[in-house]
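Heads up, one of the protein chains got dropped from this complex, but the rest are sitting where they should.
Labels for the chains are A, B and C, by order of writing; each one numbers its residues from 1.
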């Protein structure tokens, strides 16, 4: 498949770019932060996001999706990254939607996907338990009871936890931390007895939270997919999520780089634009090349996801690792080239930088994916 | 101790610099290479080296040494690096001399150190067996016989092997590859039955070789130090050798950098000296800073060696790792900044680069020492 | 016993008897330090006592002459004092830009009268100083400053604006670069003034940073009258004084973080998953080793530069190397701390993360390679002054 957007995808990109640049920009995020918004996103803009169809990217057409697939999600994510758009889109419309779409029974899909696409339900995946992504290391446990299961344990770094209506919680039904087998996905409703949801205020001023499960009782209907065998399909959804978050990192890098280039052209020192300094030019040109490489690895991985290619895992780790490295460089170069202005809260660079580090950490940072790549490639 | 040379050490440095710049330069090495010299060094210059006292640095005064210690050896090594001086000095006067000085019996020292200091005997340590430095991994073995031992196995990357008169061979008297215990040092004379010496032509045009031991019979008198317990004293000598070779790398980096700076000032392109290009200036300034850091880590480690500090192992790994990284950068930047000229054999940069990679590999490359550092620091 | 050994023993005994127990632990942050000044509220009686006791011996400024209240120690004695303080983990009794920046410059360039007037108050921590160098839009081109000081006979009339004034809202006095001659060449029309921040026409406005903190201010000067006697040295020579002062500032910044209590490797072993005594992430382990190898080499270089300076020759351009490398390493350390902590390190509020200590420190370090002369300026200085590369 050609590594370019087709006409439909290009239209989607333009539409997302236009919508987000008007409704969900860095300025909007700043306002949400400064007002200490309780929800962390604008409900009207979220409703419009759904109306525009952006919430329907990865869902099968039979359940209200629009069939753009992961390439579509990646295109939207890049624009979200450029604007630092605050919304539960990634958690609910991409990650949770794909997990349900690929793992749930028809009945469950029928019940769950419609409200996700409509944006009326916000569903989020709770997988990590500590500072580092480690799906095999999950130790939250689900104990078999007469009528179903009781869940115990902690989940941290859960996107949009405090605004979600439902949770996809990965817990251990057998085995112990480090085993790939023995993992099962449970659907928990907000407000279930024993489920405590705490908001975390993170550096990116976006929505995050922790779940504490002190014996949350559920019936077997709450299981998505099959018992003990969640790892493989979960990791596939995670791979897609990793590439989409890489696309967000690409958007962040591109926007941050564009702001920096504009600054280099405008800002004068010693009587000339600082963009005339060759040392800065070469660093900018190198960074530009790096961003182009990240772009290519992402579109390749997105296409592999839609083609259900066996190479997805490797390509996803390449894309996420490269995007992490590039976003770190792009944001660090930005603050250095902006100088003192880049250190102030009124400049957007700080926002890009903070969101970038969060997105880098989500579902595996550079080191996680470089190590995973080496394992997958057998060295 | 102040991290500066004292007056005596400074005089030593000046004396080595003057002598080597006249007698053992890159030009001399080129001539040795082009004539396919059988010995790989100039015997007259070697005799003078001994007369000047440079071969006596690390030997106790009781055995003819001059008491300059490892700081003295490092000072000379840096100048040898600057000139790429070809001689068995490092192998015999530093490594072998220190091993004998610190491990051998008084009788052995009496017999062995004098001729080393005089330069009449050339002794070299044979430790590595494959492409990677790995003293614990030694598998050459010494089997106990009635009158002594029989040695079997291969040794590669042995400095000055084909011109040496004696070999310090590390072999396993017990245990197996990977064990620290069970290693013993044997002194083998050139020409001993069953000892095959092959010269290797390496990239640096200096002296290297392989030893093949097909049942080399020796008596117990050939043992230096105690049976099975060589690892700890050997590793200490290796640590000193690592810092001294780091000092050679520093010399290489400094000379290569100096040539490059001169070229940047002289060479004109687009009507101006290429040294006016800020991108090159910044890379040069960064490299300069890196060289200064390497310098500091080396002098600190040399002083620790002479003070018999318990921090020697850590400091040696810091110094060697830093010197490897800096030499790689300095030589790569040199060829790039010289451009096409740097690719030609008539330019000295290629000689620096080839010798640097060899010295980087000797007794542990950057990766070896970075890993060892982490182990020593407990993470 | 050598004089130095005697000095060491006496110093040790004095510190033992005079340093309060609560002053024998590292400070918890800039808020926990003693800054002195007219309006300073001591965090504890011990903090006040410790400052007074040290100041009474002049040991807040050990090497300054006793004539100005300093300790009058030679370099070796000052080193011994430092070592002995370190042994009992004694805190720095006084954090002060007067000591680290203004003082050395006054000692070198100011008139005797001026030294008598200002230095003792710096030693005692009575006056807190701030630095008025940067201006909006100037950035690295410091000498392009536009703040105007008109000669009005017995005083200068100062109008203009400064930016990046550290703690201007808490400082008592400012040392300030102004332009007294708009016709002279850029570097020649600059003068160096001292004035009270309480003077009529001075106002400050804190700048909110990406770390969420506001240690810097914008400082506005609107018809501020500064008596002629508060001019340092000669009019038009301010740039010379300012550069000398900057060298000291560079040294100070390059050492930020070099007193870090724990190495990244140690912290990682406490916070990150491990396996058989090693960090479980081998790539992180390699990155930390690379950082610490550089850091150990850097610390050795700081030591070597000092030893070389002691053996004759000044700090000079070496300060640019230290400033450049030290600040880049400090940023690198903070990026590594994020990797070590993962998402936990990115929390911004909440007890769990000490109100975002790791994340805010990380963002703070980004300024290290900007303040006191950017990394790019240091590289320019190295390439020109040390390497002698030609200007275009």
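Following the convention adopted for this analysis, contacts are C-beta pairs under 8 Å (C-beta built on N, C-alpha and C of every residue); 3 or more make two chains touch, one makes a residue touch a chain.
Since the model is a prediction, treat every value here as computed from it, not as a measurement.
K.L.:
Among the chains present, which touch the one that was left out?
P.N.:
When the full complex is considered, the omitted chain touches A, B, C.
K.L.:
Among the options B:128, B:160 or B:259, which residue touches the chain absent from this view?
P.N.:
The one listed residue touching the chain not shown is B:128.
K.L.:
Among A:21, A:47 or A:273, which residue is in touch with the absent chain?
P.N.:
With A:21, A:47 or A:273 as choices, the missing chain is touched by A:273.
K.L.:
Hey, which of A:121, A:184, A:297 or A:332 is the one touching the hidden chain?
P.N.:
Considering all chains, including the one not shown, the answer is A:297.
K.L.:
Counting contacts across the full complex, list the positions on chain A that touch the omitted chain.
P.N.:
These residues touch the chain not displayed: 2-4, 261, 264-265, 272-273, 275-278, 280-282, 284-286, 288-289, 292-297, 299-300, 315, 317-319, 321-322, 325, 369-371, 373-375, 377-379.
K.L.:
Please give every residue of chain C in contact with the chain that is not shown.
P.N.:
Given the touch definition above, chain C has residues 282-283, 285-286, 289, 392 touching the missing chain.
K.L.:
For chain B, which positions touch the chain that isn't shown here?
P.N.:
These residues touch the chain not displayed: 128, 130-134, 137, 156-157, 200-205, 267, 269-270, 277, 279-280, 328, 332, 335-336, 339-340, 342-347, 349-350, 353-354, 357-358, 361-362, 365-368, 370-371.
Rule of thumb we're sticking to: only the chains that are shown with their structure count from here on.
K.L.:
Computing the C-alpha centre of each chain, which chain sits at the greatest distance from chain B?
P.N.:
Here the answer is chain A, farthest from chain B.
K.L.:
Kindly work out which chain lies most centrally, taking the average of its C-alpha atoms as its position.
P.N.:
So the chain sitting closest to the middle is C.
K.L.:
In whole angstrom, what separates the CA-based centres of chain B and chain C?
P.N.:
Chain centroid spacing, chain B to chain C, equals 42 Å.
K.L.:
Taking each chain's centre as the mean of its CA atoms, how far is chain A from chain B in angstrom?
P.N.:
Spacing between the chain centres: roughly 52 Å.
K.L.:
If a residue has to touch 2 or more other chains to count, which residues of chain B qualify?
P.N.:
277-278, 281-282
K.L.:
What parts of chain C, by residue number, touch at least two of the other chains?
P.N.:
Touching at least two other chains: 376, 379.
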